[in-house]
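Structure first, then comments.
Missing here: one protein chain of the complex. Every other protein chain is in place.
In this document, chain identifiers A, B and C correspond to the written order of the chains, with residue numbering beginning at 1 in each.
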Amino acid sequence: MKKLINNPENVVREELEGIAAAHSDRLRVSLDPYYVMRSDAPVNGKVAIVSGGGSGHEPMHGGFVGPGMLDAACPGEVFTSPTPDQILAATKAVSGGSGVLHIVKNYTGDILNFEMAADLAKEEGIEVEAVVTNDDVAVQDSLYTAGRRGVGVTVLAEKICGAAAEAGRNLSQVAELCRRVNSEGRTMGMALTSCTVPAAGKPTFELGDDEMEIGIGIHGEPGRQRRKVAPADEIVDLMATAITDDLPFRSGDRVLAFVNGMGGTPLIELYIVYRALARFLGGRGISIQRNLIGSYITSLEMAGCSITLLRLDDEMLGYWDAPVNTPGLRWGA
Amino acid sequence: MKKLINNPENVVREELEGIAAAHSDRLRVSLDPYYVMRSDAPVNGKVAIVSGGGSGHEPMHGGFVGPGMLDAACPGEVFTSPTPDQILAATKAVSGGSGVLHIVKNYTGDILNFEMAADLAKEEGIEVEAVVTNDDVAVQDSLYTAGRRGVGVTVLAEKICGAAAEAGRNLSQVAELCRRVNSEGRTMGMALTSCTVPAAGKPTFELGDDEMEIGIGIHGEPGRQRRKVAPADEIVDLMATAITDDLPFRSGDRVLAFVNGMGGTPLIELYIVYRALARFLGGRGISIQRNLIGSYITSLEMAGCSITLLRLDDEMLGYWDAPVNTPGLRWGA
Amino acid sequence: MGVTYEQATALISNFAAAVATNKEYLTELDSAIGDGDHGINMDRGMRAVMPKVEALSGADISTLFRTVAMTLISTVGGASGPLYGTLFLQLGTSSKGKAELTPGDWSEALAAAVAAVQSRGKAVPQDKTMVDALLPASQALAARLAAGDDFASSLAAAEGAAHQGALETIPLVARRGRASYLGERSAGHQDPGATSSWLLMTATREAFAEGK
Partner (left out) sequence: MGVTYEQATALISNFAAAVATNKEYLTELDSAIGDGDHGINMDRGMRAVMPKVEALSGADISTLFRTVAMTLISTVGGASGPLYGTLFLQLGTSSKGKAELTPGDWSEALAAAVAAVQSRGKAVPQDKTMVDALLPASQALAARLAAGDDFASSLAAAEGAAHQGALETIPLVARRGRASYLGERSAGHQDPGATSSWLLMTATREAFAEGK
């Protein structure tokens, strides 16, 4: 394992100290318990948005804290959900009197810890709503499983709902919008290499020099299938077909296309993926209205990418375009 | 070699097609010859800024085209300087009548091709000034060598000079500012892994599982020394010492600290590096006024980082904070 | 014949010791069908619990269980943190105001705690989770006490039922938690959470039966 770290046990703490040193102008970092909040929180009268999850997905979520997006983020250990005390502390710290939305990715651990925190916050008189994202088409969804994982759509939901909260929407409106974003979004991911959890010290899975995993999650879980590596155009075809068939996306749909790097894949490759995606969607009459290209929801140093499509309506579009000012995503500010 | 590409020969063209598809709202991409320009160019009466170099360093330079930064960028093949016809075409396309600044990284090929293009542009009546960046402290500088390589400071110079041009400075003022930024900036890089040039198909150098290269360039050139891997804090100490000793940076200096990922290193590690750098500089009384943390000048999928320090004066600071609106760097817009 | 404060603390230290001893084993089970951290998670939690419990001396059983709960909740994370936290939280609630617990008190408290775990995690029997060890244990305990058996042998029956339940998770296809992503590939492996729950029932029998 070669990483720019000191001690595998201190990775999350030192990362947070780095974030604190870098962004003290705009963020406040609590080290006990761990959370990151915008320094002007609580914003009086605004619905506050809190998210969180295991670390190792940077810039998600800590990098998305700031005006127009999250009020706070709670990082767990690498790939481990945060604990209720973190989430409770963050929720209390940013509550501006108009309720708090928890955006939770669909993993049992995340759900349970956020639920407990919400229960505790409610006991303290804070109104909390939770919305669970579950956009990963690689996982079978069923009443009898833990369901689909929450992946790329989470970034888009945090941006869009952050803008809605900033615009003065109330808690049930923001929550409702968040559910709509989740239900209109679909994602699929693939990996060319594994990642290595610092505490484990070795790659989570072994992949041959000519193999790739299709349908991976964001914690180094293996995917739907292992295949021989293929040209980017073919990989995109495979992923985009799975995504568009699922919702389904239809000719005439307006979408936001999000090409995400898994942490070890450089931008030059993401543009080649985007090119293929634009051609694929063009061929089906699906119109890309907005895009996001870069490494926003990662799996440590994994090489690979994910594609997220979100079917847009005018409200989402307006909130997507609204100003955002976070270390990881910034425009109009 | 595992990459998200189709044919190694088409990497640059397909990347440019991806950029064109992604950013047609703000950029115009020419495929013959290759260059990327802001779609509102030429901006009448504004000094235009053109840069370029080999591809494989994304987002540099194409991702830095837009209001407040570059007017055009000329990408060569991977790690190969662009040709004069590209540079000439871009220079003519963005010339707004107030002269054009060429920002050139110090590599013989880049210099010669930009020089030729400048000669040709001058023949056509366009006023051109060129500034060469050469901030890499890992290379010995001397009258009798090709001198230091241009690396991280190039990004900062493009941002600061872009703002100065936007603010109406004239060509000699912008060029003078560019020279000052270069002379006040120093960089050093390191690699945990090699990169693989698509056309070569195999890693440029071989590095053991417990080795790193210190003092690398951005084209997969091996560095000043090969060493056993060390904790991030030690690596930062080594690099920051070489940088601060060189200018030298002194107690009381105000700096911009730029921690750059080489393409395959995730953000979580860059924050750990930034933490160490902030401590190092704090201990020497050097005050970080601004920072930039992310993968901005890369070497394909190389894992590693570079550190750039720029000694700031008020003019640079003001232009750094000014609005910029490019795919790779954006704020205030 | 009942559960004293000392016996309740013995339950906690027995469980901490068992988790430490079986840390690798639990982690190995979780590597096969999860993310390979169950032993690490539980051990981090129980190591944090021990000093808190020692500092309590003289408190009541309810406070003890609540302290265990809050510590697990704030140090474990993942799925098992809130679930074991919920279990101990409910044990704390059920034992409120009681200096000692009768066998019947304990049996009711355990049943309520298992119900709380189910309500928190939405798992039903055969989902291949800790419920597959906890529920048979709690049911066996209640049934044996109702049949007039003594506390010690009833606790042993509960332990046996937990062990049996953990073993019976092997052929199941997971329907809850991270293992459910594996679908059919989760069959053939013993559930790590059911296994740690069996360890908890062993720790209980050892702590409570001796004091009878």
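One rule holds for everything that comes next: a residue touches a chain if its C-beta (ideal position, glycine included) is under 8 Å from a C-beta of that chain, and two chains touch if they have at least 3 such contacts.
What you see is a predicted model, and the numbers here were worked out from it, not measured in a lab.
The chain we do not see here touches B in the full complex.
Across B:Glu15, B:Glu58 or B:Glu77, the single residue that touches the chain missing here is B:Glu77.
Remark: the omitted chain is touched by one listed residue; of B:Tyr107, B:Phe249 or B:Tyr274 this is B:Tyr107. Across the entire complex, the residue among B:Ala93, B:Met116 or B:Ala333 in touch with the chain not shown is B:Met116. From the set B:Glu127, B:Glu176 or B:Glu221, the residue in touch with the chain omitted from the display is B:Glu221, counting the whole complex. Where chain B meets the chain that is not shown, the touching residues are 33, 76-77, 79-86, 107-109, 112-113, 115-116, 139-140, 144-146, 149, 199-200, 217, 219, 221.
FYI, only the chains that are shown with their structure count from here on.
Touching chain A and chain B at once is no chain at all. Put simply, the chain farthest from chain B by mean CA position is C.
Computed centre separation for the pair chain A/chain B is 29 angstrom, with centres defined by C-alpha atoms.
Taking each chain's centre as the average of its CA atoms, chain B and chain C sit 57 Å apart.
With centres set at the average Cα position, the gap from chain A to chain C is 33 Å.
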